[in-house]
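I have placed the structure first, in the form of structure tokens, so that the comments after it can refer back to it.
Just one protein chain is left out here, and the rest sit where they should.
After this line comes chain A, so read on.
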Amino acid sequence: MLEHVEQLVPVTALAFCSDDVIISGEGQYVRAYDARTRELLASITVFDNTAVHGLIVDEHQGSTIVAWGGSLIREISLIQDEGASHAFKAFALRTTTDWILDGALSSSSDETSVRTLAMVTAHNALVVVSLEDLSHLEDAKGPSKILPIVPGSNCILYTAHIHWLSSSQCLVASGTAFGDVIVWSTVLSDKHDGTFAATTQIHYTFSAHEGSVFGVQLSSTIAPQSNPEVRGLLATCSDDRTVRIWDISDLAAEDPTLLGPQRETGFGSKATMEEHAPRCLAKAMGHISRIWHVRFTGFDPADRLQITSFGEDASTITWILKSSGSAVYDLEQTNVQRAHAGKHIWSVATAEDGRIATGGADGAIAIYNSAAIMAPPTELSEPLLGSWKSADKFKAYGFISESTIACTTEQGKVVAIDLQHDDSSRINELSSCMPNLRGYSLVTTLPGYAWLAGASGGIYMYAHEHERLFQVCTSTQKTAGLFVDYLDFSKARNEFGLLVTSVGSTTTRLLKLVPHMQSSINLVPTAQLERSLKLDPGFVVTSYTLTRLGGRNSAVLGSRDGRIAIYGIDTASEMAGTAQTSLLVLLDVHAKEAVTSLLWDSAGLTRDLTGFLHSTGRDGKHAIHRITLAEDTLQTDLVHQLSLPFGPNIEHISLRKDKTFMIWGFRSKHFVAYDVHAQREVMVVECGGAHRNFAFQPSEGGGIFVWTKASNLYRQSQNQALFGLLRSGGHGREIKSVAISSTPSQIIATGAEDTNIKLWQYNDYTGLRCSQTLRKHNTGIQHLQWACGDHYLFSSGGFEEFFVWRITADVAGIGIGVVCESSHPRSGTSDLRIMSFDVQHATVVEGREPETFAISMVYSDSTLQLWRYMTTDRSWKLCASGDYLTACLTQATSLGKTSNPFLTASMDGHITLWSQAEHDGDTVAWTQRHRVHQNAILSLMKTPTLADGSVLVLTGGDDNALGISRVTPSGRVRTLLVPRAHAAAVTGLGFVGTDAEGVSGSGKWRVVSASVDQRVKVWDVDVDWQREGVEGVDVRLVGDVHTAVADVSGLETMGLRDGGLGVLVVGVGMDVLRVG
């Protein structure tokens, strides 16, 4: 009845399988990925309703894997057939008596000997089983239980690590909820009847941390390089935000005081245990919240021991254990990575070759590239400017090739610097000091060329290929801005449009530079045509691009105060002295902040009458205008305008060869380069902040970033990304609301506690793909609803936040375009939550998009407000409001096509009917309350109006019940309740099929419900309308499956590509199920 098709849930287990294969535990699945191609190789359900919390791979036979979750264990193997395709094969399910925290396979020198699996439970018990014993096929008798051989204690552990010292002895470190760590070992002897005998001793029990211990890691082989005395190390991490390293070399030490029965427990009662503590070698803080895991991760190039910790803050921090004197150590932080969104790294895997992988609550899997960790930036000034360093400084610069910049100096010199190699940059002097470049100069570049200007006098061009510098024109005023773009859009001929602005001038010069045939054998372009563009008052040019639409060329200029002006540049140059005015000006494109870059993307549209103008600004946004040439005039539509996850100083957008965009800018003290398509940061450099000269040349795995800091020039390059994402993640916190557009495009909108809204597309090939992230809310999202197909999305949250988003599908280059068209006038004005709302088109004119929406909002303070929003002038009007009692309202829906009559549901379990009083237009009053549930109604859905005018309202309650209420036009409500529909709150409802015959008076609905109990159920609801009230309603349970999504907050029905019906369940993750 229900079948899982796709899910994106927290990654709770990870392991490196072979060189190129990584396996993960995602919900009840184990999956294998190709680490290089990121392809999903195989997937298998290992447990029916339990998530996989641990995975180990047999190092000798890379294909043997043991997975566990809760108290369940299963061996699986990854097989590759001749066609090289992979598949998993599962062996019998086994169980033990308690939650398993860790497991390890005994290492054995020869491959034929028996391998033993040892596992530690949450009560510090040891469970041992031979691998052979796990490799049985499924048994009809059901899973057999493996009992512990070391019984354990009653104290609960949050973490444990088990490590084989030899083929018969394992060492265990366990961490308790109260900060204690116990180190113990067991010698096992195989009794050759499938059982083992064990002798256990405790080596250390001590109070290691001030809070719960969440991660422990043992090593018996590695030691800090400077001290061969230390042979065994323990790393621990905790709630108290520290990582600590302990010397546990002395395993002879046995704690004689095995916890006596009268020991006082609880916080702060550990004094007696201190003498059994190992020596703490070092401790350090770095994470801003709890630390979940710690690992030994090899040695740095200086041969110092590396430790890596992974936190609730989703960051991965690398430390080195530095000797600071004999037997004195420091933990020094060397690297911080944030590969996951929001919170929590739940799983970690390390490979022998030093690779690290992490799995997050966001569903992403990251593989870190330690080779890519950047060396400290190099300073260029000193070696290059040599003896005249004190007398001269680098001034303005730009890239003229992959690794070369053209640069002016304080003294007016022009140089080219080759940055190919980290340590040995080479400088090439192109000209000696030029007077008008002294003290003030500007540089703009394109591949192979640079243009230079300064105070009045010559404006120069440098052609790198010929290493020639020459003057292209002169200026009588000081140059304020210098910009360049290709005139020839194929970029094949060296035709450029150079834009020169002068200080204090109300016009700007546009020079056409084309190859000058006579004067040069090298085809070096020289100025041929010049036109003057008139600037609007206050228009200070900060960016520029040339566009071509329908054969027409235009120049587009961006200003320091957020304006964009477009000029036609095809008409014959007008009389000398008259400047050309703009065709149109767009205001406040980036609020009142500078437009930092412009980029024209004709997007290869065949008609060539439409193109997309991208802009970035210091308001932190990337905007796109669709520009259309219609009947000889330009039409512009803003189709996209979203904040980026860094900024507010966004400096540049560029189009890469693969047609994806890269945007760069700053976040506080860092430079950030961002891949728009992958929605991830590819390079981050600490440079001191935004206000400085800099240049960036992106490349495959990063790029070269050059910047000026305190008059010195620095360079940082990166040629590999610091981490790769094997699987991209979703929200960083739990999803609170979901809505799917009812168009063929089926855009999925999800809103989460991380305050973001994401737009997704789902298909069978790519699975769930997030195409946009909308960052505007300051609180968790409460509700989302689509209107006009996929043209409008509405969202609400806390602080009365309410936004109207205009969506444009098929924006070339980025897919879905999003503009926040308006926000509700009261957004951000109070701390009330808009719990839910309902949107209706108030006026529908045939063939046109509606211009007015009627929006009914329900509030956390038990009030209801009816608003009208006009798209034409983005105005809002409060039409009416009303009070319920004191309970928070949770749901809102109109029963008919208009908002009258209206229905709400609330935390007190009632559904309530409202009507707008005729005599008093601006208040609404409830007319009827009807109790359905005992407490909060958390989900609600209604059928279309039926032949007799009544509507069926289905509700899911916090009281575990499913309610079906029939509401007649006269306002009569009758309810049928299914009390124990789920074992916990029913938070999602959807229709997945209907077979209603209004006339004959009977109907049948298939309903899906989802609950916090992590079950998704299918119900058949039969209705006989002839019968009174709900007498003729009957409900049967027809399907019931587990979902790996915890904290389920809703579900939506959707069509699958093959025409089948599916549901999407959201909460901590997303789960797509097919309804059979």
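Quick notes on this one:
In this section, a residue touches a chain if its C-beta (ideal position, glycine included) is under 8 Å from a C-beta of that chain, and two chains touch if they have at least 3 such contacts; residues count from 1.
To be clear about the criterion, contacts and distances are computed from a predicted model.
The complex appears with one chain absent; UniProt names that chain "Putative tRNA (cytidine(32)/guanosine(34)-2'-O)-methyltransferase" among the candidates "small monomeric GTPase", "RNA polymerase II holoenzyme cyclin-like subunit", "Putative tRNA (cytidine(32)/guanosine(34)-2'-O)-methyltransferase" or "ABC transporter I family member 6".
Considering the full assembly, A:929 is the residue among A:548, A:929, A:1004 or A:1074 that touches the omitted chain. From the set A:143, A:550 or A:789, the residue in touch with the chain omitted from the display is A:143, counting the whole complex. Across A:65, A:216 or A:284, the single residue that touches the chain missing here is A:284. Considering the full assembly, A:238 is the residue among A:64, A:238, A:596 or A:871 that touches the omitted chain.
Annotation: of A:60, A:338 or A:548, A:338 touches the absent chain (contact as defined above). Against the chain not displayed here, chain A makes contact via residues 10, 12, 48-51, 53, 69-71, 93, 95, 97-99, 122-123, 125, 142-143, 154-156, 158, 177-179, 209-212, 214, 238-242, 260-269, 284-286, 288, 290, 292, 312, 315, 317, 332-338, 343-344, 346, 361, 667-670, 684, 686, 831-833, 859-862, 885-888, 907-909, 929, 931-932, 934-936, 938, 958-961, 974-985, 1012-1014, 1030-1031, 1034-1037, 1046-1047, 1068.
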